[in-house]
Every structure is written in C-alpha cells, then in structure tokens.
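Note that this complex is displayed minus one protein chain, with the remaining chains in position.
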Amino acid sequence: MASVTLSGINKWYGGAVHAVRDISFKIEDGEFFGLLGPSGSGKTSVLRMLAGLERPTSGTISFDGTSVEAKTPQERNVAMVFEQNALYPHMSARQNISYPLKIRGLTKAEIETKVAEVASLLNIGHLIDRRASQMSGGQQQRVAIARALVRRPNLLCLDEPIAHLDTLLRARLRGELKRLQRALGTTSVIVTHDPIEAMTMTDRIAVMRDGLMQQIGTADEIYMRPVNAFVAQFFGLHSMNVFTVGNVRDAPELSGQCGAQPVMLPDCVKPHVGAQSRSVLVGSRPGGVSVYKAGEAPRRGAALSLSGRVYVAEQLGDAILVTVQAGDATIQAMTSPDYRFAIDEPVDVVIREDALYVFDDENQRTLRFASGASVSQTDRLATYA
Amino acid sequence: MNTIAVQGAALPPATRNRDTAAERRATLFLLGPAMTFLALLSIWPFAYLIYASFTSYQLAIPIPIEWVGIDNFTRMMSNPRFWRSLGITVIFALVAVPLQIVAGLGMALLLNGVTRGREVYASLFLIPMMVAPIVVGFSWNLFLNPIYGPLNSFLKAIGLNPPAWAQSPEWALPTLVVVDTWQWTPFVMIVLLAGLNSIPQRVYEAARVDGSTRWQTFVNIVLPMLFPYMMVAFVLRFIDSFRVFDIIYILTRGGPGTATQNLAYYTYDMGFGRFEFSIAGALSIIQLVLLTVGTMAILGFAKRRDKGPISDAPLPPTVFNAAAQSAMGAKP
Partner (left out) sequence: MTTTVSPPVADSSLPETETLAARLSVIVKHVVLVVVLALFLLPLAWLLLTAFKPYAELFTSPPSILPVNGTLVNFSDGWAIGGGKGIGDSLIVASISTVLCLVLGYPAAYALARRFPPHGQLSFTILSLRMMPPIVPVIGFYLLFQELSLFDTYTGLVIVYTFMNLPLVIWLLAEFIRQIPKTYEEAARIDGAPWYRLFWDVLFPLSAPGILTAGILAMIFAWNEFLFALVLTGEKVITLPKALASFFLFQQPNWGQLGAIGIVAIAPLLVLSYYMQRFLIRSFSVGSGGR
C-alpha cells in the first residue's frame, strides 16, 4: 500500500491530442480515490499512467515518494480491473486469479492458500473452476477483482469496473467494493463517468473535463460547493439547473429576462451582474426549486421567480421531477408527489435565495454558493496542493 | 478544499512520447524477419526477370547476352501468338468469371432456401475448389475421355454424336472454361451465401409488410445488397483467371495447336519449352501490368458504382475486400 503523488502530468497522443493537461494531485495511503468525468476527459489516461500501461509525456508520478514513471506495472505492484474482457477467456477463474502469483514464482501451495482466501473474501468459491464464458458479467467482474486483490497491490486501479452491469447489480457491487476497500485498506483509484458511483464509493473525488482538473474534494464538498457551472451540472444525481438571466435592471425592482420571460431576482445577485453584459448566470439544484400553479406563488422576498409552462413531469415514486420551460431556460424541480402537473400547464417557478448559485458570466466560475455566503477571494483561489 | 482549473500547457511537447522509441524497436524486431524474407524474395528474382527481359537471354543457345532494351517487348507485340494468347486470357476473364458469378448466385440462393443441412451441402459443394487443379484436370480428363469416359458413352447412348472435348479444336477452350467454372463456382457461392446471411431477416419482413412481391424483393433489395459481395467475388476471380495454368497443362497442353494457350501457358512454353527466357520474362512483366491495370479499372468502377443507392450496403470485411478498399484508396 502506498500514497501516490502526481505532479505536472501531461499526456499527448501523437502531438495533436492533449489528453491530460498539467494534472497534479495526491492520493493518500489507504484512500479510495475517484476519477470522475465525461468521456474524453482524460480520466482513463490518468489511470493508465498510474498503472504503468502508459507513460506521461511530462510530469512525475511517485509511490511513497519514489518516482515510478520508468517502472513497469509489475515493479509498481499495481493491480487493475478492466471495464470488460477483464478475464483471460481461456483460463478458469482459479487460473485467472493465480496467474499473477504464478508469474511471481510462488509455490503451488502458497498460490492455493491465497486463492482460497481471496475467493472466500469475494464469495466466488462456487465459480472457481468456471471459465469467463460460463459466468455472468457480475461474476466475471468479481473474479477480476479477486485477481487484482490476490497479490495485495500497492495500488488498485479500477477502470469503470461495474459500468457494464445492470442497475441492481451495480448498486450491490458499489456497496461491496466500498466495504472491501475499507476492510483491506488498499489504496484504490476508480475511474467512472457516473457521479453516483464516485459519490457512493470513494473518499475523495477528482472531477476532470477535457484533460483539465476541475475540482478535487469529498463528495459533499463538490456537491455543495462546485467550483464552476460544469461541475455543478455534471455532479449529482440530477443536473443542476443553470441558466442566464439577461437584460438585468435595477428599477423598480431587481429584475431581468430569460428570453422574453421576465424574471424577478433577489438582491444577492446584484453584485454579480456583469457590468457590460447586464446579465448573470444563475443555478439551482432541482431540490431547491419550487413550482406553483400560475399565480399561486407566495409573495416572499429574496427569491428568484419566473413563469413558464410544464414541459414534462416524471413520476419518480417518492417525488415528481417537473421540467419547466420558462423563456430560454429549462428548469427542473423536485416536487412532492401530491400534485400532478399536466403537460403545458402554466406554472410559476421560485428559487429561494439560499438555494441559489451564481456563476461568473464569462469563465463560469462559481461566485456564490447556495449555502448563502458569497465566495470570498481566498476561497476562490484555494488550491489543492 | 476547492480547486480552480489550471490551464494546462497548450503547446505540444518538443520531444515525442518517451515510449515510442522502444515501441518502434519492438515493431522492427517483430516485422523484420518476415519483411526481409518477403522483400528479398520479391526483389531478387524480379531483378533476374528484368535482366532477362531486357537482354537476349536464351538458355539453349550460348550466344553472348546483350542489352536489347525493349526489343523483346516490341517483338512480342508484333507476334500474333501473343495476341491470341491474350485473347484467350481475356475470354477466361470475361466469360468464365461472369458464368461463375451467375452459377454461384443460383447455388447460393438454392442453399439459402434450406436451413437444415445447409452446412453439409455447402461443404460438399466446396470440394472442387479445395482439390488440387491438377487432380481436377485429371478427373475431367477421365470423365471427358472420348472413348472410355462416361459422358460421351452416355451421349452416344442417347443418340448424340459428341465431340472429343479437350482434344477438339472448337471445344477445347469451352471445355476449359467449363472446368474452371466447375472448380470455382463454389467459391463464388460461398461468398454470396455470406452476403445473403448478412441481410437481416427484418429487411425481408419490412419488404413483405410493404407489400413487395418475392421477385420485387429479390430485384430491389437482395440483388443490390449482394452487389458488393459480387464485386468482391468478381475481383478475386478476375485476378485468379490470370493464374489458370494447371488445368490447361493437364487437359490440353495448350492445344490442339495453340487453341488453348493463355498468357500463362504461353509464357511457360516460351520459358521452359523453348528456353527463350527473354521473351518469357517480357511476357511475365506484361501480365503483371495488365493484371494491375485491369484490377484497378474494376475497382474504380466498383467505387463509382458504390456511390449509388447501395452505398449503405456493408462491404464484407475480408482479407480481400480490405485489399480492394485500400487499392481504391490508393488511387489518386
């Protein structure tokens, strides 16, 4: 087990594709670390460089302070679980699990003990003599995890290990993986495009986009205090509503327009309105949005409010996700299941001040968090180093 | 702790990725032996071939070898035997190959009509193309023997007066065409069968729902979808038609007279019948040029044709098709 430090990592493919741009972060010993991002964000490249399958174009990687860029995966003692085709198809589960041990020249007896140990840990004893083709996807991934863990790696790399499984199984394996990682204390990195996977399993998460690091933090931090509009929209079960209010005027009240739709704005937005553009980028998670029948919205100050029509209402069981088209903006709201909205029904949308995020109109950085307080200058410049 | 994105270095690195040098060495190490072998054995004999075809190289007559330039080529162009053998080669390409396509299509459709035992039928039909052409020629020799062969005995028994087939000046060439067709139709059949397999059932169902008759379905849907496969079969058989030699050697030896001498046989006869290596060498080079030009022309046609409504039809990802595609891509 080891702590892993990356600093100034760049990866170019063929001089044209800059897949990873100047990434630096540290994974603590025993930590479960998530690399999250949409496809093409460079997260897999980072993982492959950690594993030793690829070399960074520039920058350094060190395990426990020792530089490893020139070392092979075996020298680094890393293990990896792949998205699919993870098992050697011509070998049984037992042969698959014992293969890394065989390579390392362990005796038959040693191999047998270790395989039995890890097999019982992962509950795959009954599968041990099957081949990959005789196992379900979930079983295959279990065996692949066993193969990765059997040699007690310094670093466990998980490349979308459960992305290909069906929903229920995925949920179960999420929990299992988390418990397993805790129990073994193996430093682990998981690459995923699914925020839920990252949130539920890991200790800390790095959000990437276009090869750039966006934010590193715990799930809570990133959820509550996303650094920019991209992270805000990407992170979470439901995407954050982010939309531009233009034509902002001071009098008689602070108000603007969303397309042709007039929008009432709370005062807290005022300092963030672009001096030139007279517009502001605002956001709110669906849980912070309330929807009322047209004209029934309570007149309470300190809220953003506008009118629109229901585009669609989706029944989620314990809640309804209402999508409202209001001017140019599409706003989703999580409402209680008591009232059924009809399609095209006129509604009023209200976002309370304490649920409102404000982003920089130009670079999309977060200027104000929903917690209420505006971001201070020091917060904004805080770095992960 | 929050992090603001840091703009990464936007310029490509001055040095290429560190792993490429090692990878290139490995590639060289893996490719090297085979490529050296192939290069050596293409260039070395080819140098001899060029040498022979531009000199007065004769094995039988010990005259001093002189550089004669394109003399051998011009001499050949004025030789009617050359034109005759070229004609026979072209007949093979233009008669036997379409015949094989048509017969192969028929067989493929017939086979596609049954599900049970299809593979067994297919493997039995495939036997001729697996058999050595020499054995094929020999079998047909026995089969067509004017006196002791079963075919002529049968034809006589029903009152006909059959020719001597391979020994008859008029029938020798058609006989060879039939034998070649017999041997290679199965190949076309299997290519087109693969093509038919690739047409999804839903296409037929959609056609039925649209009210198309079976004939309409065949003409408007099946044939266009098969076109790329026919093209692949045609190109491959066209290229192979230049190879026809073994069955001529054992069935007619180019005769009677020169009735069945194609370019390959003529070249062989010049080189190893008369030891006129200069002439044979020139003939070889001419064939290579003809084959290359012919193949490019067909592929060019196929490419133009492909721009039509059938461009959606998937091309079979074969060895040969890939070659065809890259040949098309290689054209300016």
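Letters A and B mark the chains as written, and numbering starts fresh at 1 in each.
Basically, a contact is a pair of C-beta atoms (placed from the backbone, for glycine too) under 8 Å apart; a residue touches a chain by one contact, two chains touch by 3 or more.
Everything quoted here is computed from the prediction, not taken from an experiment.
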Candidate in contact with the missing chain, chosen from B:Trp171, B:Phe227 or B:Tyr268: B:Tyr268
Sole residue of B:Ile70, B:Leu94, B:Met130 or B:Ala206 that reaches the chain not shown, by the stated touch rule: B:Met130
Residues belonging to chain A that touch the chain removed from view: 51-53, 72-74, 78-80, 82-86, 88-90, 99-100, 103-104, 147, 157
Absent chain, residues of chain B that touch it: 23, 26-27, 29-31, 33-35, 37-38, 41-42, 44-49, 51-52, 107, 110-111, 113-114, 117, 119-128, 130-136, 138-143, 147-150, 153, 156-157, 182, 187, 190-191, 193-195, 197-198, 229, 232, 239, 242-243, 245-246, 249-250, 253, 263-264, 267-268, 271-272, 277, 280-281, 284-285, 287-288, 291, 295, 314-319, 322-323, 325-327, 329-330
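The rule is short, and it goes like this: only the chains that are shown with their structure count from here on.
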Averaged-CA centre spacing for the pair chain B and chain A, given as whole angstrom: 56
